[in-house]
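Starting off with a structure, shown below.
Only one protein chain is missing from this complex, and each of the others stays in its spot.
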């Protein structure tokens, strides 16, 4: 931590800052410039909570040098983590596909799509049962009934199941049915919910918030991990910008940035990021080429009658074609599926 | 709703769209342009859920003309709503101040600040007990103990109490202590939580999400209202942009925009929006001049030792001075406090 | 400037950085933390150009402590500057109105509006002659003919003239007709153009770029000032965000932020910021209350037939009513007009 003093801060304000920091058991290093004096602070900064250094007389600003996340930080865990979900090993040299409909709508829908996805090579079945929708009048999901249908489809096909949870009640209802909890973009800083899934023993797929920096995202992962559950997979799904040609702006550079800062695996969801099915193949190829550990893709047997997000859903046939198109790109990256 | 067909869409694709829409009991109006044909759809669009018109052959895009929120919409409720919290009437010609510390830290802190705020004219005491913090290692709040302290301070001073709830458990714990629930920016699209406070009989302060459009914000209000609780007050608290000189960018134009679209009251939180105490007076004046129904301002007896957000907190003395400075601006706007 | 070394950077990389910095005649201060070592650099940093410290072995990042703008910086020029345009003194206790049509369209239009504006109290006539338009097929302005009409209207009414210049040719054409050059948002980082107006002896109104940080904006002012022309007035006109309810998001907090960092005057353009005439009065009041030195407002005799931006233009009657409504707010801020 670096404390920058105002130009011409009186000597006694500098001494005061130093004495407050040192009283907390931290060390300081003073550096006097021509215009400004800076004070480096060495030691455990959590001891400074409640000493609002930035408000002390003479202080211009405080700059943090080290990240606030520890368990998610690559600096303290250099080896990439692998998270196992069913038979899939996310973060290994396997490219993992999580595919399925935005919303679970019926038994026929979920079984039809699950069988097709399995045949195409997808390892994990995704589907929404508790749906966060912008308008309260839009379809809200089949809730626990949807999870049961998914679990049955997973059992028959041998696929693992991932589904979004939006509350403690949903976590409890989902626990027996799913193999992985999904935290959606809108709940990325629902810290209460992060702690709840952090207390469980199931892997968590943590989507990036619409307006979350990568630093905030890794801090959200830290919330889950600090409760004891280290099985976190990140999912880039587009951020909100001024551009309206796509639903969100897919930040593919988040893939290598996350890999430079964290040991956690990261996948990409091109369906939600773009909102346009015609962009899913190109953004899937780009994500793989950027180093993503997997993809989450919406597939619906009949997109034209989907109860949510049909515009971004592939048919099972289109998904199958996409998988075959993606395989050589995955192979170039040293991955298989 | 308007359906725009692709240039040169074959006649049979146009007929197909019309027949699908009309089968659902809606009417259509066809308009053939030189380049494109458009189809106007008349009637209750919720009947079209599950008919993904935008995916039909020949369709280029679908444009919605009417808003998806109804109860929050000024078109169906022209009179401004007044929400009563304790003795305060938000949305009336009274300018309402919600003031207090970011976090409740101790009995002494909350009583000291409450007495001072009351004397300065604030009607509602704010304070955080369940704190959403970016890092899990930051102070997380006193939880129910904090609420009890606030309730006692409110009782002594005659001030109403508002505090943030972050989960169903927090709603249940807070119910007996607070006069108004606050939904924080990070939970604005925690639809599960919105429904829970919507089932209660207490007013709700709904902060705007960091990256929420005004349309999404009013849809979040609709979630609360559609459960039966119409006592919603909106709070503009800054949006996330590229600018880093302030913590967020305070969108003061949201005040008149909301008033043109909704009958709900709206207040402004200049403390969280800017993150800088020196900007609170100017942004408070601007908010009042823009037509805000109230202000939420952070006040701490000793900002330099606050456990959260000290940099944006006024002292009680500074708050008192601010109130006196704001009064003539409020009067010019036809308001008093 | 602070150089942050990577965790466990070898001793020789630290020594190498220090020796490179010191060879350039700068001083260093070393501060060794538990995780990281930081090197403070003292002296004139322009000497380090061409020594890309951030690329040296062992360096994690370089943080700048002091601003790169000098002439625009309040630290070296504590007194607020006053810029004189005609009879108007921008930055004084006078509130300055620049008003007029988006585009100059005809002699009748400009004289009609100029006479009305003068009567309402506006000091400066604005009008576009060289128009930057998103589409090449939209009206591009009357160019020099428009400037002549403005100059005549200014002469008759005693108002000063401000108009946008978009090229060196436009600067040369406008020089004899206008009292103040305007640099538009799209040209805020057209550094060539900034230098050209910096070589003249006329005041410059520098609009903020659509996506410009306040720091970049003050650096753009520095371009003009470093050529010798210190008569710069800044104009906040909204920044681009995700919100679509307004054309741009008016960043009113930029007013006090600029005043904390620079001695230059700052005005606000609520017409372009919002794009909606109904929002102009509330945003004008808010701007004055935030401390703006003036306002730029679009006024057109018949907005419904304006060749550009009619939707945000007031009629002369509406402008007159607005001025009367704004006067008491200006007076509260210690200003008159």
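Annotations
First chain written, first letter: the chains are A, B and C, and each begins at residue 1.
Note that in this section a contact is a pair of C-beta atoms (placed from the backbone, for glycine too) under 8 Å apart; a residue touches a chain by one contact, two chains touch by 3 or more.
In this text the structure is predicted, and so the values were computed from the model without any measurement.
For the omitted chain, the shown partners it touches in the full complex are A, B, C. Among C:13, C:27, C:167 or C:331, only C:167 touches the chain left out of the display. By the touch criterion stated above, the residues of chain A touching the omitted chain are 211, 213-215, 239, 241-246, 249-257, 260, 273-274, 278-279, 282-283, 285-291, 328-329, 332. Interface residues of chain C with the unshown chain, by the touch rule above, are 46, 49-52, 54-56, 68-69, 130, 132-139, 166-170, 186-187, 189-193, 195, 209-211, 216, 219, 222-223, 226, 240, 303-307, 310-311. Seen from chain B, the chain kept out of the figure touches residues 2, 4, 7, 29-36, 38, 40-43, 63, 65-66, 75, 240-242, 244.
FYI, only the chains that are shown with their structure count from here on.
Nearest to the common centre of all protein CA atoms is the CA centroid of chain B. One finds 31 Å separating the Cα centroids of chain B and chain C.
Chain geometry summary: the mean Cα position of chain A and that of chain B are 26 Å apart. Listed for chain B are residues 211, each touching two or more other chains.
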